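Just one protein chain is left out here, and the rest sit where they should.
Then we have chain A:
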Amino acid sequence: MPIPKVPLDQWVDSLVNWLTENLSGLFSFITHIIEPTVGFFQMILTVAPPLVTIILISALALWTSRWSVALFTLVGLFLVANLGLWEKSTETLSLVLTASLISVILGIPLGIWAARSQVVRRIITPVLDFMQTMPAFVYLIPAVFFFALGAVPGVIASVIFAMPPTIRLTNLGIRQVPGDLIEAADAFGSTSWQKLFKVQLPLARSTIMAGVNQTIMLSLSMVVISSMIGAGGLGAIVLQSISRLEVGTGFEGGLAIVIIAIILDRITQSLGKDPRKVA
């Protein structure tokens, strides 16, 4: 007699159903946080004419990074605007910023917790492995169940997919602080909060920022995928061009994504480099 198949799919289905029925209050609460956040970023990015916003973003790049990055930002965003993709780009950016912000707000404390407790680290590590290796599309299905279509499930899926590097690298950065510095902090009578804020976090800073950088990159890639569930933005253009087999339009959308990715990457990288510059 053949061994019957483990009905894992049914279990997951009924779990999701149960969650949908019983936790709707929680989900609507989350929706009420995410929607205004996305709207807020969208508002900031569109309140001024595109030209002004582009110049301001380039100035930000100049302040945090080298002039060459600023120049790239200026030229790149002008090209995006010229292609008529500015509005879609601001949608994508708003989603990325929201997802990244949530990831950082949740991820850094989780990373700190994992660094302080062996037990937490042992529980979190396999969960993070699971979150990162599960194909990104799979998150979209329950996200739609819980949050319907649109920006919110897109952000949720992005957070799940993009948060692990921040947790991991926060944990790593704190654990890498040399033991004798921890001893020194203890020997002079620091409380554990003082030790965390005066010694561990400042010294882990560049490692944590590397994690945040990764998180932003991953959430950008996930936001593009999320267009499949109606999250909007540049991903929608790419998706549309796939279904209509328009190579040229697809390339334009893809290029805009690449330009945004490079700008985000360079700016966040330089934030992590020199503690004195931005302190």
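Just a few scattered comments:
By definition in this document, a residue touches a chain if its C-beta (ideal position, glycine included) is under 8 Å from a C-beta of that chain, and two chains touch if they have at least 3 such contacts; residues count from 1.
Throughout what follows, contacts and distances are computed from a predicted model.
The complex appears with one chain absent; UniProt names that chain "Quaternary amine transport ATP-binding protein" among the candidates "Quaternary amine transport ATP-binding protein", "Zinc protease YmfH", "Glutamyl-tRNA(Gln) amidotransferase subunit A" or "AzlC family protein".
Within the full complex, the residue among A:57, A:174, A:199 or A:236 touching the omitted chain is A:199. Within the complete assembly, residues 178, 180-181, 183-191, 194, 198-199, 202-203, 205, 275 of chain A touch the chain that is not shown.
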